[in-house]
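A protein chain is absent from this complex, but the other protein chains hold their places.
Residue numbering begins at 1 within each chain, and the chains themselves are lettered A and B in the order written.
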Amino acid sequence: MKGRTSVQPGYYPGFSTLGQQANWDEATRATVLKRVARSLELHFFTPEEAPLIEAIFEHILPQIDRDEKYRIPIVPVVDERLHTNRLDGYRYENMPPDQEAYRLGMQAIEEIARGKDGRGFLELTPLEQDKLLRTLHDGKPEGAHHIWERMPVHRFWMLMVQDAAEAYYAHPYAWDEIGFGGPAYPRAYMRLERGEAEPWEVEEQRYEWEAPEDSVSDIYELISGHDLHQATPGQGGTH
Amino acid sequence: MNPLKKYLFNERNGNGHALGPIQEIDVPMRRFGEEEVDYVVIGVGSAGGVLLQRLARAGFRVLGLEAGPFWNTERDWVSDEAGSHNLYWEQLRITGGTHPLALGANNSGRGVGGGSVHWAAFTPRLHPSDFRIHSEDGVGIDWPMTYEELKPYYEQLELEMPVAGPAYYPWGDPHGYAYGPHPMGGAGDVLIQGCTKLGIGVSIGGPVAILSGSHGDRQHCIYRGFCIQACKVGAKASTLITHVPDALRSGAEIRDDSMVSRIHVNKENRVTGVSYFDVHGQEHFQRAKAVIVSGYAIETPRLLLNSACPGHENGLANSSDTVGRYLMAQAGNVVLGRFHDLVRIYKAPPAHALTEEFYETDSKRDFARGFAIQTVGPLPIAFAKQMMTAKGAWGWGLRRIMMDYNHWAAIALLGEILPWPENRVQLAEAKDRFGIPVAKVTFGLHDNDEKLIEFGKNKVIEVMGAAGAEEVVQETRFAHLVGAARMGTDPRTSVVDKYGRTHDVANLFVCDGSILPTQGSANPGLTIQALAARTGDYLIAQGESIFNTNHRDMMQPAIRRDLAPPGTYGRGVPRLANLTS
Partner (left out) sequence: MDKAKMQRLELQRVVEMERPGQSLESEGLDAIEAVDEHLREGRFQRGLALLSGASSLLTGLEVGYEHYRGSYSRRVMYTPVALSLLLVAGAAAGFMSRRGARRVLRPIAALTLADGVLGFYFHLRGIARKPGGWRFPMTNMVMGPPVFAPLLFGISAYLGLIASYLRREDDADHPADDIAWIPRAAHEHHWTKALPGKRISKPETITLSQDLREGKFQKHMALAAAFAAFFSGFEAFYSHYKNNFRYKAQWTPVVLSPMLIAACIAAMRNRKPAHTWLPALSAAAVVDGGVGFFYHARGIFRRPGGRKHLLYNVLYGPPILAPLLFSACGMLGLLASLMRRES
């Protein structure tokens, strides 16, 4: 990892949204603090499945540049959603329920890995793992076609990235990383224009940031082979 | 409490049910029990909230049944993106077709206030041309009413919300707004910059139903940008704070966490009441002299279809086979641009500037109808998801682009998609936790829609480029839902008449976004509330005859400005249009 090594990646050194919690309302503070101190126990994924799903999400949203103490839990968040059957309000007609989709997807990934030279996904090198996952991103999985017939690969891919993004960017450590101000009630903003920082925000300090060499996810392209609309994940409303 | 402290910090007494930092409901709610009421309103959202208020104020015994909770804004709402998912209809729905719609967070609410709790609150009116697109352009269908019939209700609701915007709004039927425009945030500046450069007119600081001044106990906007996570400030209008308090004070009852499963019809073909499940899963029957369905474009047809019974085998009020059909969403492509300088798009409301310069049909283009361009303000999670589709970002790439979050601005297309019979809501095999079949939504685009989206998308990209973006990407998506129980004059091709009364059952009404025959390129919230106020006036003018006869009187009722919630008048800028009329 080139660039700076610090507990907090990103261009806003020292920025801490949690440090602003005295200016938040009670309900919001409780919600965010609960997220920071959440239990890492798994209920949906079995102990056998856990290492595999952990390894997959370590590529979907890698955070090896983060200090151990400041890693953002992703799998426990996804696990809770699946365990409590919290939906986004819809399911694609050609998709199985989310719980089944995850089990099928993990099975497919393991199958693809073993299909090459018998090694399981966990035994591949990080670069090999990244490359395998990239084939799913590209919509060109090299194997497990019987599973992809039951579940379109791009929809499964979107499901995972979406879940990862929802867990990661809901966390105050991620807000510090990207310079997002976090909760803003009752104290809100007064500098609305030109990207000016509030007195309690931090000015941007850019540096050259590079992904590890044994990864391929930093070079991304549009998902090929599918119409864009089919890739629409249906995120939270913007208008 | 120390009076100086009370003055300086304005602390709420804390005894009532909080509807904002200051506003609270201090009256005990009336309880009707299982006795027969005059009206049951199913769904207390944009339309339901207004209807309850009007009917209660006119002295009717009205009961609102709402599937979601009655929010206490201080306790239940958070200034947090992920923590606000419970505002949306998260229950299962199946989506499909050639262009499947993402549902839930995107377009339907749950809880008192409904979608108006999490809308961005853009409130443009429809244009006069929207009411006759079949006559003018040969597409879609004409409305059973004209713009002029709805206009007084637009003006009325713009005061009741109230709507902030420019003193002169040039598009459609030109008009001005009672509350002044808002200051700009980063996305607004980008839209203005781009439009000005290209010589495109732009409306700055509205029209949005967000306060740019105090309004009784409701506060001026604080520009925190969490509009679609529900406004804890009480600045953004939702029927929860604009109409529901007055409805309760006027004697209405709202039963929250009550999921209606079926509407009952007797042998005389009149509605007798509804069945609903309470929060404990207990089923109840509520008798009513008349029923109004205000469940929005998916739950309304789902309920009508689930209420099939002898005499209504295809679903209640569905002799035309139009219940569930002609569902519409608007094209909502989001165009994102990276700027060299910081933008910090999370500040200021997502809705604050727009242009309707391309709204009308233009013979120089190869498609009918048009589109608007509006600001949007994705918070980190929404932005990350946009980047994963717009750029295919994941892994380190997603981390990298998110580190640049503060450099990106977003503006969006809002384009008219025409009504098609095969875009519809049906019943799926899957059932919800009460055993009620869930909705299956099928959606696809037609030639005109695709051409419109292509042209519109490129226009938005052009604006983003003109504003000085270094890199421009776009994400295809849809916004809003209307149709699926459309109104019309012909009972063979529509579900309800122009007052929302079903053609098939004389004391059954539908009043919400689902009755819109076409949608224009305007966000539907204002139109839905205006239609609700108009239906309210009609029901009040008809009085007891709704309960006693099957007679259908189509006389236009006089607008009842006196039934507006207290405090509607005497605020805001006097407008020339009002003084002269």
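Here is the rule we use: a contact is a pair of C-beta atoms (placed from the backbone, for glycine too) under 8 Å apart; a residue touches a chain by one contact, two chains touch by 3 or more.
Everything numeric in this text was worked out from a predicted model, so none of it was measured.
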Residue among B:Asn106, B:Gln193, B:Thr442 or B:Gln542 that touches the chain left out of view: B:Gln193
Touching residue (missing chain; options B:Ile222, B:Ala317, B:Val473 or B:Leu539): B:Ile222
Candidates B:Pro128, B:Pro166 or B:Pro491 - the one touching the absent chain: B:Pro166
Option touching the unshown chain, where B:Gly45, B:Gly83, B:Pro181 or B:Pro301 are the choices: B:Pro181
Residues of chain A in contact with the chain not shown: 23, 185-191, 196-197, 199
Absent-chain interface as seen on chain B, which is shown: 7-10, 21-22, 164, 166, 178-181, 183-184, 189-190, 192-193, 196, 202, 204-205, 211-215, 219-220, 222-223, 232-233, 570-573
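Throughout what follows, only the chains that are shown with their structure count from here on.
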Inter-centroid spacing, chain B versus chain A (mean Cα positions, whole Å): 31
Contacting residues of chain A [partner chain B, same complex]: 9-11, 24-28, 31-32, 35, 59-63, 86-94, 130, 133, 137, 158, 161-162, 165-166, 168-170, 174-175, 177-181, 183-186, 188-189, 191-197, 204, 209, 211-212, 215-223, 228-239
Residue ranges of chain B in contact with chain A within the complex: 21, 74-83, 85, 88-96, 99-108, 118, 120, 122, 183-186, 189, 222-226, 228, 232-233, 332, 334, 341-344, 346-348, 350-351, 374, 376-382, 384-386, 388-389, 391-400, 402-403, 405-407, 410, 412, 414, 440-441, 475-477, 479, 523
